[in-house]
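Before I ask anything, let me first share the structure, which is written out below as structure tokens.
What you see is the complex with one protein chain gone and the rest in place.
Here is subunit A:
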Amino acid sequence: MSMIILKAVLYIILAPLIGGLLSGVDRVISARMQGRQGPPVFQPFYDVYKLLNKQTTVVNSIQVLFVTGYLIMTIFTGTLFFAGGDMLLVFFALSMAEVVMVMAAFSTNGPYSIMGAQRELLQMMCYEPMTLLVAIGFYYANGSFMVNDLIQARVPAIVQIPGFFIGFVFILIIKLRKSPFDLSTSHHMHQEMVKGLTTDLSGNNLAFVEIAEWYDTVLMMGIVGMFFLTANPISRVWALIACAVVFFLETLIDNLFPRVKYITMLKVTWSVILVFAGTNLLILNVLK
């Protein structure tokens, strides 16, 4: 019991640090890929510190509740995962967090926010099937939904469910808001929808969203690592290497591709999920 609490507290404290650093590394690598020097690695922390020190303008007072809700739900999701909870509950809580964020954007009534919120819903439609399939895949591979049991596996899950891994890495592009599918926030400046979801957020509220995304990044990397973890401690090194490779791959994809229309996103993600995860699921079913 005390072990679970220790893990949860460690996650709550360390995740924003790791997530912020990952975000900073992402910006530096992106800049180097474009032939620029790029910001310092700690730039995301400077940004959030500044945002916390700015005036917060609120368009609709319910927005504060929703944004805080988004942060709390995201932290809850990650804590559940890293404390060894139920994979299914993790993914359901994760979609709840996203819905709360969408509500925050809808409540502002601004045209750009609403457009971003609608696109966010479309994005959720694209990746939700895959997140559920990942939980099911782990169940097929190791016979449990509990993270605690899954990390005690004898063979890494990737051996049995490589298709799910490919599908999950693919939807990570959407989850981490990377370029070809970065429809709802448009991280790079001056695009048709300003900042999408976060257009009408400022000061504290925007800082909370940033921090929630750091937690989210760490959670996603944790799930990537899950594919490689076994009872053997050396597997943790492999998991870390896999996380680093996947994160670099996402940054590379971000810099290689322009954004696409939502119809392309729907078609491509669902095809990838169907082809890789679907086939994998079928084979597992036949073999068992």
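Quick note on the criterion: a contact is a pair of C-beta atoms (placed from the backbone, for glycine too) under 8 Å apart; a residue touches a chain by one contact, two chains touch by 3 or more; residues count from 1.
We adopt the following convention: contacts and distances are computed from a predicted model.
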### Message
Since a chain is absent, check the UniProt entry for it and pick the matching name: "Stage V sporulation protein AD", "Probable membrane transporter protein", "Ech hydrogenase subunit C" or "Phosphopeptide-binding protein".
### Response
"Ech hydrogenase subunit C"
### Message
Among A:Ile29, A:Val58, A:Ile166 or A:Leu249, which one touches the chain that has been omitted from the display?
### Response
A:Val58
### Query
Which listed residue, A:Arg119, A:Arg177 or A:Lys195, touches the chain dropped from view?
A:Lys195
### Message
One chain isn't shown here. Among A:Ile173, A:Leu206, A:Ala242 or A:Met265, which residue touches it?
### Response
A:Leu206
### Query
Since one chain has been left out of the picture, which residues of subunit A touch it in the full complex?
27, 31, 34-40, 43, 45-47, 49-50, 53-61, 189-191, 194-195, 198-203, 206
